[in-house]
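I am attaching a structure below and will ask some questions about it afterwards.
Note that this complex is displayed minus one protein chain, with the remaining chains in position.
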Amino acid sequence: MLSDLADKNDYTYLDAVGAGLDAEMDRDPDVFLIGEDVGQFGGAFKVTKGFLDKYGPKRVVDTPIAETGVTGLAAGAALVGLKPVVEFQFADFISCAFDPIINVLSRHHWRTGDAMPVTMRAPFGARLSAGPTHSQSVESYFAHVPGIKIVMPGLPEDVAPLLIASIRDKNPVLFLENKYLYRRLHGQGKVDLEPAELGKAKVVREGTDVTLVTYSAGVHQGLEVAEELAKDGISVEVIDLRTVVPLDIDTVVESVKKTSRAVILHEAIVHLGMGAEISSQIQEKAFWYLDQPVKRVGALNIPVPSSPPLEQAMIPQPEEIAAALKEVARA
Amino acid sequence: MLSDLADKNDYTYLDAVGAGLDAEMDRDPDVFLIGEDVGQFGGAFKVTKGFLDKYGPKRVVDTPIAETGVTGLAAGAALVGLKPVVEFQFADFISCAFDPIINVLSRHHWRTGDAMPVTMRAPFGARLSAGPTHSQSVESYFAHVPGIKIVMPGLPEDVAPLLIASIRDKNPVLFLENKYLYRRLHGQGKVDLEPAELGKAKVVREGTDVTLVTYSAGVHQGLEVAEELAKDGISVEVIDLRTVVPLDIDTVVESVKKTSRAVILHEAIVHLGMGAEISSQIQEKAFWYLDQPVKRVGALNIPVPSSPPLEQAMIPQPEEIAAALKEVARA
Amino acid sequence: MATSTPAKRTAAKKNTDNTSTVETIASPDPELASKLTPEVLAAIDVKDTYANPPAELSDRDPELLKKLYHGVIRGRAFEDRMHSMYRSGDLLGSYYSGNWHEAIGAGIMAAMRDDDWFAPLHRDVTAHLMRGMPPEQIMASFMGKAIGPTGGRDGTLHYGRLDLRTYNPPSHIPANFPVATGFAFASKYRGEDTVTVAICGDGSTSRADFHEAVNLAAAQDLPIVFVVQNNQWAYSTPLPLQTHSATFAIKAVAYGIHGIKVDGTDAVAVYDAMAEAIERARSGGGATIVEAVTMRMHGHAEHDPADYVPREMLEEWSKKDPVELLEKRLIDAKVITEDEAKQTREDARKWAIEARKIAIAAPMPDPSNIEDGIYAE
Partner (left out) sequence: MATSTPAKRTAAKKNTDNTSTVETIASPDPELASKLTPEVLAAIDVKDTYANPPAELSDRDPELLKKLYHGVIRGRAFEDRMHSMYRSGDLLGSYYSGNWHEAIGAGIMAAMRDDDWFAPLHRDVTAHLMRGMPPEQIMASFMGKAIGPTGGRDGTLHYGRLDLRTYNPPSHIPANFPVATGFAFASKYRGEDTVTVAICGDGSTSRADFHEAVNLAAAQDLPIVFVVQNNQWAYSTPLPLQTHSATFAIKAVAYGIHGIKVDGTDAVAVYDAMAEAIERARSGGGATIVEAVTMRMHGHAEHDPADYVPREMLEEWSKKDPVELLEKRLIDAKVITEDEAKQTREDARKWAIEARKIAIAAPMPDPSNIEDGIYAE
C-alpha cells in the first residue's frame, strides 16, 4: 500500500481518500487519475502524493488548466472502457465543467445505453476563509440533472468504501470531499477498503424525538449537537445521507414516521439546497406523521464570505442547529 | 415602433418580446443586443428581425459561437454602464456560460457594490421534439445561486412589461422565454410597454378549494385545467409566479391560507425543481393551515426525450394536473 | 449584406462580394492569408494544398478511388432522399444538409481504419454511412422512430453507435472534441495504434471545447486528427465575424501541432491530407488540424432559407460539386465507365428509397420504459 497507513491504526479523512484511490488503482489497471497538479505535486491538498512515483505518468496525468477539456476527455476515455478519476482542484472550478457534466456525461447512458464510469473528485466547502469562489457547496448545481450520482461522505470510515464504490460505479459520480474535514477528522483502526453501496443512508445516532437529516460536515455538527441536547433530554436521531443523489428517502421517512419531527441540515445555501427536495419528499411521504413543519438549517442566501466573522455568520453554527432541533422537538 | 404591431390589436408572445426589446432600445441608447445570429438573421426564432436595420451593427451585435466569452463581455460592458441584452440561441446553451453567470455576474454586486445590469434572454422548454439538449428547463441550474433574478413570463401581456423591467434592473436577470408559446399564444390589444415589478406573483384565477402555483407554460395548462375542474365543482386558484427568483412567497402563502391545499406545477423535472423550494416554504410558513400535503407536478426525472410519444410521457399533461388537483382538493 | 460591426461590415463585404474566385472566399482574412508564403507555412508546420490542382489519378489504387466514389454517391443519394423527406413532411423537425460535404466524409473514411475512433458532428452523413451506420437508422433518428440509434430518446442529428466506434454527440458544439481526446487518450493508454478523428465546423472553432481539447491533445501528444469543415458559414455568421485567423489550418500554430488546408470538394485531396495526418498520429508524430474548405449549399438546416448568403457565392460554388467532380475525373481516368457510374447512382437511389421504406414502416417508440436507463447497472 502506497500511504504509510498500512502500519497505523489511525487515519485522517484525507488519508482515507488516498487509501481508497490507491486500493482501486492497484486492483484495476483501467483506473487512472487526471487533473491539474495531481502528479509530482500530489494535488493541491496532497491527496495523491506519491501516486506518480508508484503508478507513473501514464496513470497519474497532469493536465493543462482545462476543466471543460479534461472532463470531456474523461468521458471519452470512460466510453471506451477506462475508469477516469478526475480531480478538480477546488469544487468551485467544476463550474467550468458544468456543460460537459450535464450535457455529455449525465445523459449519455440514457440516450445510448453506453456506460459512463467517470468519477469526479472535488474538495468543497467553507470554514477556511477562502471566500466566495473557493468555498462553494456545489451539490445543488447538479442534483436537478438526472444521471449523475452525488456522494458526500461525512465520516472518515465511509470515505474509502464510498470512493471505491464510486470508481466502480458505471455512472458519472460526483465525489465531494469536505476539505475542512481533511485533516481535522480521524478514523480508528485500518482503513476499510470494502466498497459501500451508493444510495444508502446510515442512521449514525438513534433517537426518538426528532430526526436530523444531514450529510458531510453536517454529520459531525449534528452528532455534537445531539450529544448536547441529550443532556436536555432531547433524543435526536441523526441520519447521514452519504449519497445525496440518489437520495435514500426510505430511511429518512422511516425515521420521521418514528419521531414525527424532522430537521434538515447542510452547509449549502438553504434556497433550493438539497434540503428543499428532502423537505418536500418528507412532507409528501409522511405528512400525516408530522407533528411539526420540517425545518431546514443551512447557509444564508449569500456567497460564502471570506473574512471569518462574516463566514461564520453565513454558515450554520451549532447554536443555530441546537435551537432548530429544540424548537421542532419541543413545539 | 419597429414591429408592425403599432397598427394591430393582436400580438403573439414572440411579438411581445420584440416589442419590449424595441421599446427599451429606443428609449435607452445604452441598451444593446448581443448573441449568435441576432443581427441580419434576426435570431433563431426571429425575435430580433429588423433590429439590425433599425439600430445598426453597433447595437445589434453578431458574435462568434462563444457563450462564455459573450457572457463575460456583457458583464464587463455592464460594469462600465452599458445595458447588454444577451441572447442565447437555445436556453440549453447557457450551460456553456454557467461559470461566468455564477462566478462573475451573480456575486459581483454583493462583493463590490458595483451594479451588473445584464439581461440574458433564452428560449427554453420542451414540446417541440427537439430532444435532450434543445428542450431543457434551466431555471433550477441557477436558482440556488444568490444574486441572479429569474423571470419566466407565461401570459403574453406580461412579456413586454417583465422584459422591460428586466433590462432596467441593475442585476443579472435570466429572462426565460417559453419557445413553445412563442407563436401559439396571442395577447389582445396593444402591447403594454409599462415595466412590471419583478418579484411579484399574480393571481390569474381566483378560487377557493385548492391553490395551483405555477409559471410559464404551466399558467396556460393550469388555467385550462381549472376551467375543466370548475365544471366538477372544484374551484382552483391559479397563481402565476412570473419571477421565480426572487420568489413571491407571500402571495402563495396568502392563497394557501385561504384554500388549505396546494399543488405546484412546472415543466421542469420535479427533483430539485422550483417546486421543491416552493413546497418547502409553503410547509414552513403555512403548515398549520394545510389540510393535505403539498403536491408537486412536473416532468419525470429523465432528459427530455425527442420522439413525441416519449416527450409527452415525460412532461406534465392536463390529465395528470387535473388528477393532482382533484386528489388534493377532495382528499 | 449587413453584418454586425462597422469594421467587420467591410470585411464581410469584401469577403462575400468577391466571388470571382472561390479561393479568396475560403479565408476569414484573405489579406492576412496572402502573407503566408510556402516558406512561412513550412516554418510553422502548416501545409496549404487548397489551391493545388486536383491530384493526379493515374498511379492511384483504383480500389481506393472506387471506395471514395461509392462513398460520395451514397452520401449524395442519402442527402437527396432526406431533402425530399423533409419537404414531404416525413421528418419531425429539420434536416442539416451535408451537400458539398460528401467528399470530406469520404476522404476521411477512406483514410481511417475500422478500428479507429470517430467523433463526428452534424453534417457527416457520408462518413457515417461509409462507417456502417444503416441509412434507415439515420432516417429514423430524424423521425423519432423506435429503430433509431437511441430508440427515439434523442433525435435528429444526434446519432452514432459505439459498436461502430462512432460517438453520438449532444447538441453543444463541439462537445465531441474533448470526448475525442478521451478516445485518443485510451488508445495511447492501452498502447494500441488506433487513431481518433473528430470533426467540427468553422464556427465551432470559436468555442471553449475546441481550444481546450486541441491544446490538451497537443500537450498529451495524443494520436488524433481534428478536421475543421470550413463551409464558410456558421448558421448566418460569415467567416469574418467568426474569427480573424488567416485560415483555420493555421490555428494549429497556437498548439504547436501540424496544420493542413485542403480543398474539401476534392475527395482525393481530402484523402491525401487525412492519410498524412492519420499516419503521423499513428506513428506517434502528434496531432493535426485538417481544414477542409467547402461551402454550405443549403440553409443551416432545411427550414432556413439562408437569404443572408449572396446568390453569386452559391452560383460560384455550385460549379464545385464534389460528387460530379469526382465522377468526371474517374471516368476521364478510366477508373469507371459512364455506364458504371449511371448504375452506381441508380443503385444508390434505390438503396436510399429502400431505407426510407423501412424507416417509414418502423413504429414510434413505446413510452412505457422511458424512466429506465438513467443509470447503468
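Read from first to last, the chains carry the letters A, B and C; within each, the first residue is number 1.
We take it that a residue touches a chain if its C-beta (ideal position, glycine included) is under 8 Å from a C-beta of that chain, and two chains touch if they have at least 3 such contacts.
Small disclaimer: the values here were computed from a predicted structure and weren't measured.
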Across the complex, visible chains touched by the hidden chain are A, B, C
Contact with the hidden chain, among B:Leu2, B:Ala78 or B:Ile278, goes to B:Ala78
Considering the complete complex, of B:Arg121, B:His134 or B:Lys149, the missing chain is touched by B:Lys149
Where A:Gly20, A:Gly39, A:Pro117 or A:Pro153 are the choices, the one touching the absent chain is A:Gly39
Those residues of chain B that touch the unshown chain are 32, 58, 61, 63-64, 66, 68-82, 84, 99-100, 103-104, 107-117, 146-147, 149, 170-171
Hidden partner sits against chain C at residues 5, 7-8, 28-29, 32, 35-37, 39-40, 43-45, 206-212, 215-216, 218-221, 240-246, 250-251, 253-257, 284, 286
Contact residues on chain A toward the hidden chain run 36-37, 39-41, 44, 52-53, 57-58, 60-69, 90, 92-93, 95-96, 128-134, 300-303, 305-310, 312-314
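What we mean here is this: only the chains that are shown with their structure count from here on.
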Computed over C-alpha atoms, the centroid farthest from that of chain C is that of chain A
Between the Cα centroids of chain B and chain C the separation in whole angstrom comes to 37
Per the C-alpha centroid definition, the whole-Å distance linking chain A and chain B comes out as 32
Separation of the C-alpha centres, chain A versus chain C, in whole Å, is 42
Note: chain A residues in touch with at least two other chains are 99, 103, 107, 110-111, 146-147
Touching at least 2 other chains, the residues of chain C are 150, 153-154, 158, 170-172, 208, 374
